[in-house]
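The structure that follows is given in the form of structure tokens.
The complex is shown incomplete by one protein chain, all other protein chains being positioned as in the whole.
So that you can tell them apart, the chains are marked A, B and C in the order they are listed, and the count of residues begins at 1 in each.
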Amino acid sequence: MNWEYIASIVNSTLRMTTPILLAALGSAICSKVGVFNIALEAQMLIATFFSIVVNYFTRNVYLSVLAGIFSGALIGYIVAVLQVKYRAADMVIGTSMNLLVSGATSFLLYLIFGLRGKLVDSSLVSLPKINLPLIRDIPFLGRMLENLTIIDYLAYVIAILMFIYLYKTVSGFRTLSVGINKEASESLGTKALRIQMSVVTLSGALCGLGGVVLSMGQVTMFTENMTSGRGFIAMAAASLGVSHPLLTIVSSLFFGLCQSIGSALQNVIKSQLTMTLPYIATILALMLSGWRSLKSKNGRSI
Amino acid sequence: MLLEMKHITKEYGTLRANDDVDLSLREGEILAVVGENGAGKSTLMKILYGLEKPTEGDIYINGELQKFRSPHDAMAKKIGMVQQHFMLLQPCTVAENIVYGHEPKKSGIFFDRKRAAAITKELCEKYGLSIDPSLIVSNCPVGLQQRVEILKVLYQDASIIIFDEPSAVLTPQEVGELLKTIKKLASMGKSIIIITHKLSEVMEVADRVMVMRQGKRIKEMAKSETSIEELSFLMVGRHIVERKIPPQETTGTVLDVQDLVLSGSDKKNILDHFSIHVDAGEIVGIAGVSGNGQSELIECITGLTQITSGDILICGKTIVGKTVGERRTAGCACIPEDRYLWGCAKQATLTETSIMAHQREPAISRYGILNTKGIQKFTSGLLERYDVRSGGLSQKTGELSGGNLQKMIVAREIELNSNLLIAAEPTRGVDIGAMEFIHSRLLDKRAKGDAVLLISSELTEIMTLSDRIYVIYDGKVAGEFRKQDATEESLGILMMGGESNEPKAV
Amino acid sequence: MSQKLSNRRITSGLHSAWNTMRQPLIATILGLLVGAVVILACGKNPLSVYAEMFDKSFLKSYYLFSTLTRATPIILCAMATAIAWRAGYINIGVEGQMIIGAFAATVSALFIPGSPILIAIISFIIGMVAGALYALLPAVLTWKFRVSMVICTLMLDYVASYITSYFVTYPLKDVSGDGLALQTAQLDPGMWLPRLTPKNTLHFGFIIAILVVVFMVFITKKTVFGYESKMSGFNPSFARYGGTKQVKVMMITMALSGAIASLAGTVEIFGLKYRYADSMFTSTSYAWTGLMAALIANLNPVGMFFVSIFLAGLQIGGSAIQRSLGIPLEISTIIQCCITLFVSVKLVFNFIKKRKAKSTAAEKGGEKA
Partner (left out) sequence: GSAKPADTGSESAAPAASSEALPGVGMKIALVCDKVGTQVFLLQMVNGLKEAAAKYGFEYTVAECADSAAFEDNMRALVAENYNLIIGGGWQAGDAINKVATEFPDACDYALIDSEVEAENVKCVSYREQEGAYLIGMLAALTTDGESHVYGAVHVNEGPGSWKWRYGYMEGVLSQDPEATFVFNYVGSYSDPAKAKELAIQQYEQGCVFINSAAAGGDSGTFEAAKEKGFYTSGQDVDLTDPANPYIVTSQIKDTYATMTNLLDLYFSGWNTDDEVWGVKEGTIGAVYVTHDSQNPISDRLTEADIAIAKQAADDIRTGKLDLTNMPTEEEYFASKG
């Protein structure tokens, strides 16, 4: 196995990680305010669609990115209204939103373009790739970091900013307090409902950005259901990262890696079996972290 | 008048929790509101604090009509409330909790935690309340948590402070300090409303007393014009007579705790070579400042926690390693100290809550199949005999007033007819009528020749009911007294970790 | 006398049924309204589309039977979900348990020699045991390692689907025909569950589903176990304090959940498909539809039964309008989702409740004055 190949696996891991990381951050921040959001898939998919639609009509990258973020946020807002404000069951909302958006995007694709299945067009503009001038020339590193978009970097910045916001700022503190004890935070005038709703909307925007990087960064097209379960993987990643922004970076990278390694293993093991890898790895990782925290507590049994 | 509430009426469906109540408060005054369980005290305060909207009636501050839509509005008018169930962010620090809502900032957005700690220190000094700002709240004992609540209200610069049953969960020492604090705050110009079931506290701090019954204001008077006897008569509509407890012979040991050790997460033992016994026909009290291992002792005996070493016997048979259910059949009933955590499920109906631990009795179920009729009969019997005021068998447990819920739990455990009854804080939050009632039930149990282990932070309760008293300190038995030998001082010194009842050498 | 009494009982029963059904009904109407807008947007007449949709899902007997056939696994999945959720264990692994259980049952039926009926019964049992074991796995992990039950069961769904996919692609693949389909061989016709109607596919599995509903009602309302697991779901500390063995409740509820989930898959195979085919349970999302039914009906067994039938009917009807009116499948998905979303939101109901409370309060006030 040569170094070039390893570098390319890392490179591909980084690209595969970004949408998962962004959605996982969306999931994490929701659980920080006590909302279980499983409409991540819907929030991502709508963004892949609308970013490409706007891209098609305007050929403008910025507008497309914005369209993606806004459409994701819009779905987030609907989820917020139904789930937070009207307290509908999270599972029902999430499941039917995922289904609804998958149907709606296919339908709209047909309605707007008369197309079925996918929109691929050479006129679509992809996100500019950044090949950093100095790093590009370092052999291994340059190879690892080639062809990443600004959002691939931005995802990590967002994670760090989210960490700073939650743990260092006043309004972050209030946001966290809603998740810790909603009643208490409300008793001192925090508008808990509003915070929860904006956080869920924000998670929509984050997933939206994840969708954008999928449809305009990794590839430049829209195809039906192109998120292919990344929202659920993101949920697992957030859970593995105990909803902490920085740990979520680690767990998302882990999932990205599982996918690349899984593909590499396909030459040896049947693909059906390699595809279980990320899922089994998640369970093992959760077991490990559970076992460690139990061991450190060591105290009373059930 | 600083504050006036006029003609307040509050209806929950058909129930009138408040019925045309008036209340007024002057600056620097301490007003005590007393009344039986479910009289509507908490409801009135929730209205004042903007947590509930009155069905009718108005609130005036300095003669100005107010409309409170939320606690936020009330706070803006300098009304603060120390709620019964603490509104604290448990995993956060004391300082973070106190400054919550008006946090000090660095460069406009960042939370200045250092300043928060400094502010907390200043605040503590100003009001003479000490607490370490960097402690994590969940690690603080209840008394300290309440202090955090008070400091929170003070930091909000409240001039009217409401306390809803602040002493119910405190140790006598903590109560003493609380009352001192309240008086001090009043002397600094704060106006205070306090709800309590402990009339001695009323007599100690209040300037005026308002008595409520069945949602109505019955009477209001200056403290100097009334007495404990009169207040209790007004509250429950009858005289409470002090009871004589006849001495009684004990027969055989029921509970025998031998050399019990429960180790904690660090090196220290939570319970350290702890040995006590309770005989048939006696009430044994455990006195101690809460947090010295009482909760763990109960958990060890009832089987909620596995012990590290030692032995626990009920009627001569060891119960170590047995499950909670097996211990219950072996004859161990328990009135839990936290009624919402262990004692009930708020969403469950009254029937469901009342048959817990009875569910395998023949009247309730046979071969695992529930007997619906039997259950209804059982529950309505309980509610009737123990005077639990409720809206019917299918009411949700969480909607009962605290005192009534307590009565129901006491009823359920006593009806188990077990050899041993562990009664942890059996009268927490109940009115004096109910308290007297619960006490008689405990004494009945003793008279029947059963054993009662009474754990209470209420020293007077322990001293009146117990035949024997152990003092628990730091997980160890710090002393053992017969009823006649125990005095408040001798117990108190041991409870605080003193060596004996001799004054310490300086 | 007794006649009168039973009459009263019936009216009060109807009343409570109305009370529980009112919210879903109103929500359905709202959902249909939104759907109507979508139908209009694609240039069709909502009324005729809806007429066709309901005609071909509930009103005509042929389609009603199809709806019931499709509802069968959904009902069972709803029950499987509910029994665990009631006790506070958020099992979203019903799909995985269904796959593993049904697959195990199929494999046993294919490979154990013997009289078909006997083998069928044995296979059902083996399937249920396999489903139960697959559900116990996350239970044990939650117990021993404090793994999040939600994530763990979700992950095991994927694992189950890929692993069975491997088996039907390679070692156990059917070789009849050109062998392109990823499926096992067909079961011996002697093992097939009997049909209930001659021309339709409605099979004995539906009766099994009804029996499970009855079983659930009995468990939840009438047994100590049901009581204890409900209390564990409300407040585990309270249940433990009352002598309930938490671990036992967890293991039993999860095992029951897995067994019922397995039954959902097994009746589909023995009553309808007659073999295990790759992704037959993932593409149909029976488990997820069942989960929605369970939540919409607030875990009430009888409610879940009807909601499941309703959701199945929407799917059958959606298919029908695509077939005969050329309405894109996406639109029927959209309609289904809108209805589900509105049903799950308690908003309508609460709004009415509040209005009522206000008006009765006002009446009372009026009387006094």
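Descriptive notes on the structure:
Heads up, the rule we're going with is that contacts are C-beta pairs under 8 Å (C-beta built on N, C-alpha and C of every residue); 3 or more make two chains touch, one makes a residue touch a chain.
In this text, all values refer to a predicted model and were calculated from it rather than measured experimentally.
For the chain excluded from display, the touched partners among the shown chains of the whole complex are A, C.
Per the touch definition above, the residue from C:82, C:280 or C:339 contacting the chain not shown is C:280.
Contact between chain C and the unshown chain involves residues 44-45, 48, 52, 55-56, 60-63, 66, 70, 169-170, 173, 176-183, 199-201, 268, 272-275, 277, 279-280, 283-285, 315-316, 318-327, 329, 333. Remark: the residues of chain A touching the chain excluded from display are 4-5, 8-9, 12, 15-16, 19, 106, 110, 116-118, 120, 122, 147, 214, 218-221, 223-226, 228-229, 259-260, 263-264, 266-267, 270-272, 275.
Note that only the chains that are shown with their structure count from here on.
Averaged C-alpha coordinates put the centre of chain A at 47 Å from the centre of chain B.
If you average the CA atoms of chain A and of chain C, the two centres end up 30 Å from each other. Averaging Cα coordinates per chain places chain B and chain C 45 Å apart. In chain C, the residues that reach two or more other chains under the touch definition are 240. For chain A, the set of residues that touch two or more other chains is empty. Partner chain B is touched in their complex by these residues of chain C: 221-228, 230-231, 234-235, 237-245, 357, 361, 364. Per the touch definition, chain C reaches chain A in the complex via residues 41-42, 92, 141, 143, 145-148, 150-152, 154-156, 158-159, 162-163, 165-166, 169-170, 240, 246-247, 288, 291-292, 295-296, 328-331, 333-334, 336-338, 340-341, 344-347. Interface of chain B with chain C (complex): residues 11, 13-14, 55, 302, 304, 323-325, 327-328, 334, 336, 341-348, 352, 355-357, 359-360, 365, 368-370, 372.
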